[in-house]
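The other protein chains are all here in position, but one chain of the complex has been omitted.
And then chain A:
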Amino acid sequence: MKIHKYDTVIVGAGGAGMRAAIEATKRSRTAVLTKLYPTRSHTGAAQGGMAAALANVEEDNWEWHTFDTVKGGDYLVDQDAAEILAKEAIDSVLDLEKMGLPFNRTPDGLIDQRRFGGHSRNHGEAPVRRSCYAADRTGHMILQTLYQNCVKQGVEFFNEFYVLDQIITEVDGVKKSAGVVAYELATGEIHIFRAKSVIYASGGCGKFFKVTSNAHTLTGDGQAAVFRRGIPLEDMEFFQFHPTGIWRMGILLTEGARGEGGILRNKDGERFMEKYAPVMKDLASRDVVSRSIYTEIREGRGCGPEGDHVYLDLTHLPPEQLDAKLPDITEFARTYLGIEPYTDPIPIQPTAHYAMGGIPTNVMGEVLADNTTVVPGLYAAGEVACVSVHGANRLGTNSLLDINVFGKRAGIAAAEYASQADFVELPGDPEAFVVEQIERLRSSTGTERVATIRRELQETMDANVMVFRTEQTIKTAVEKIAELKQRYKNVAIQDKGKRFNTDLLEAIELGNLLDLAEVMAVSALARKESRGGHYREDYPNRDDVNFMRHTMAYREVGADGTESIRLDYKPVVQTRYQPMERKY
């Protein structure tokens, strides 16, 4: 075992982690721990763009952007945070440009902007061009540019280091962060990183669904690590299902495809979105379109022999337009479906895409131990966190923005805290939990397979807590997850070695997914209303009287060692916008 000491430790090297690292490295001795090589992070998969009211191509301002974010989130957004997001958007895009990001340009040489779902001028009057982009690979460019600037600044990375535990020490009755425990993939060695500040930027947890746009590695390790140490998770029932994933594979086809004029059609060739959203049609908000697709499928108008998908039709668009604006996604259709989008419609279905919930933080990125108490030295930013700027439903292009705005804020706040704080004492055996977990898996003679349990988890999540939920389906999922957690105790791996043991890590990742799936299902069961991404067929309306509040889920361990989840609630911060009905 090795012990390291840094002022600031950042967990994750996606957009949020590297944006934080650029700030933290200037101000404190910083290490970035990442299970993937930085440029492999899933920020690189983002296609559409990053929102900012630059007003480069038409009138726009941050107040309109704030309103759209609040409305898009079905009023569960904390409005003070949304205002910061929209205001600081402008500088965060300009920061990236100065770092070298090759944005598409207007004829005048300014950063070009395009339309995206939910972004409007003057509080919903008409769509506005707010999304700054680089073809359909904006996330790739953000990830590359941030990595390039980390290289420039000499940021210290520990690549292929998996953070498996958060160390918390109580000092005078106050829980403080003392560091993290990490596992080095290449050698199997365990490392303790003592740090005055720790920032979690470890991304989402979409892999508990089967059909998802998320990478295999998005297993919610950060959320699970802090949750196990008594930190609550906020609004985990809110997950975004993006309407257009490639059928069965879940690979994302950006909303930009419909922005360019793409149309959704059922098996009769009907443009069915006209029935569900007469004004915005195919560009209605993501939750609305996903539900409409499934309604078509359930009512027997799905396509294919099993009637389990619909079509995204781009065939009426000129090939030049597809080549210029959507090169990557048209190539996905050719590569993975053998379909030529010039002439044939693309089979699609909704795909699990984005976790609105996560580790609760305030607007400085400080993690909360309850509704108000900050955990000194602990920070989170990006998809792992819940500020909450996305509320019940995130607007497209607001996440690339979130990782930049709150990544930067967390990086500055963490480094400044580290410059005046002391190291917190380590508990007796800081590595005990991880050592025990690894040894149990390595020496297990159990009969359960990781892949089998994961498959069953993904199947129950897709069937029961996806686009449509009811008390009945959620309960089915809760029971199934409990069974799988029990069986997980009997899981065995085949690779008993130390070197690059990805068999072992997949088992650990599965444990994290099980914990988070349970939090999601339990939180969803208690929310007896429909709002944004959370749709209850048995409670189809939004209920502002009882549920205009954030869910806070806590892990409780009874005296006899039994674990359970306790739910509490946190008020939503409302400043200038009163809840209204959300119509598109």
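By definition in this document, a contact is a pair of C-beta atoms (placed from the backbone, for glycine too) under 8 Å apart; a residue touches a chain by one contact, two chains touch by 3 or more; residues count from 1.
By definition in this document, contacts and distances are computed from a predicted model.
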Can you pick, from "Phosphate transport system permease protein", "Acetolactate synthase", "Succinate dehydrogenase iron-sulfur subunit" or "Cytochrome c domain-containing protein", the UniProt name of the chain not shown?
"Succinate dehydrogenase iron-sulfur subunit"
Can you work out which residue in A:2, A:26, A:98 or A:123 touches the chain that's missing from view?
A:98
One chain is left out of this view; which of A:28, A:217, A:473 or A:523 touches it in the full complex?
A:217
Check each of A:186, A:432, A:557 or A:580 against the chain that is not shown and name the one that touches it.
A:186
Out of A:19, A:87, A:137 or A:353, the sole contact with the unshown chain comes from A:137
Positions on chain A contacted by the hidden chain, ascending:
36-37, 39-42, 44-45, 93-94, 97-100, 102-111, 134-135, 137, 140-141, 144, 148-149, 151-152, 186, 215-217, 249, 251, 328, 332, 335-336, 338, 449-451, 493-495, 497-503
